[in-house]
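Yeah, one chain of the complex is gone here, protein chain that is, but the others are all in their spots.
And then subunit A:
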Amino acid sequence: MSALSFQGLNVWFGEGRDRVDAVKDASFEVAPGESFGLVGESGSGKSTIMRALTGLAPHWSGHMSVNDRPVGRRRDRTFYKTVQMVFQDPYASLHPRLSVDQVLSEVLWLHGFGDIEPRIERLLDDVGLGPSFRFRYPHQLSGGQRQRVAIARALAPEPSILLLDEPTSALDVSVQAEILNLLADLRTEHNLTFLMVSHDLAVVAHMCERIAVMQAGEIVEVLGVEEMRAMKPQHPYTLSLLEASLGYRRESA
């Protein structure tokens, strides 16, 4: 049993001589309740894997499954009830002319819930926003509050799997700590499985148990967080990435 499984996944954009292979033969599995991280440079294909799973990147081949059910070309409502995504930029992912109430009730209505009123209140409570935020518009919220609304929207269909695409990279470190704590709490409370993309290795090490390292569309290594913290990866690329992320070292003249 696996919550998410990818076997020989290829994702590409464009055709002919413009074809770009964004993900090449990627395989990994995420167990239920696990938190799995994807790291790599920009353009290495980490977000593309998520986008292929959710149907945002239409050209793919290989095998993907959610809770052991294969994902086809068309995704049904159960898929979207199981898998939800939180995007990178809370300034761009919320509709500027819809209030928090409208955003959440639309999702709840689409998923066929009847008791929308109490659910909205519970969702806002879950993400640490009081009922006073319910009728605000995105421009009346700070970055951290917007990301909380985006998380509430993702939680609305009661998913078991959350895809987190750089959920805190647009936020200040103090706000990042709040959001990461919130995500950790929600994971315990709702028994969630996380697939998380981040370029910040410290964030991934804090949140995830296993980490896949990507380079130029390929997964070069899957390693446990302990090996990563101990700086003992198998692959030289992982080591260079780890060293680069530890910060700037002045070249000795």
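Following the convention adopted for this analysis, contacts are C-beta pairs under 8 Å (C-beta built on N, C-alpha and C of every residue); 3 or more make two chains touch, one makes a residue touch a chain; residues count from 1.
Please note the rule applied: contacts and distances are computed from a predicted model.
Peer 1: What protein name does the UniProt record of the undisplayed chain give, "Carbohydrate ABC transporter membrane protein 1, CUT1 family", "Heme exporter protein B", "DMSO/TMAO reductase YedYZ, molybdopterin-dependent catalytic subunit" or "Peptide/nickel transport system ATP-binding protein"?
Peer 2: Spelling it out: the chain absent from the display is recorded in UniProt as "Peptide/nickel transport system ATP-binding protein".
Peer 1: Determine which one of A:D25, A:D101, A:E178 or A:E218 touches the chain that has been left out.
Peer 2: Residue touching the chain left out of view: A:E178.
Peer 1: If the missing chain were put back, which residues of subunit A would it touch?
Peer 2: Contact residues on subunit A toward the absent chain are 41-43, 143, 172-174, 176-178, 180-181, 184, 199-203, 205-206, 225, 229, 240-241, 244-251, 253.
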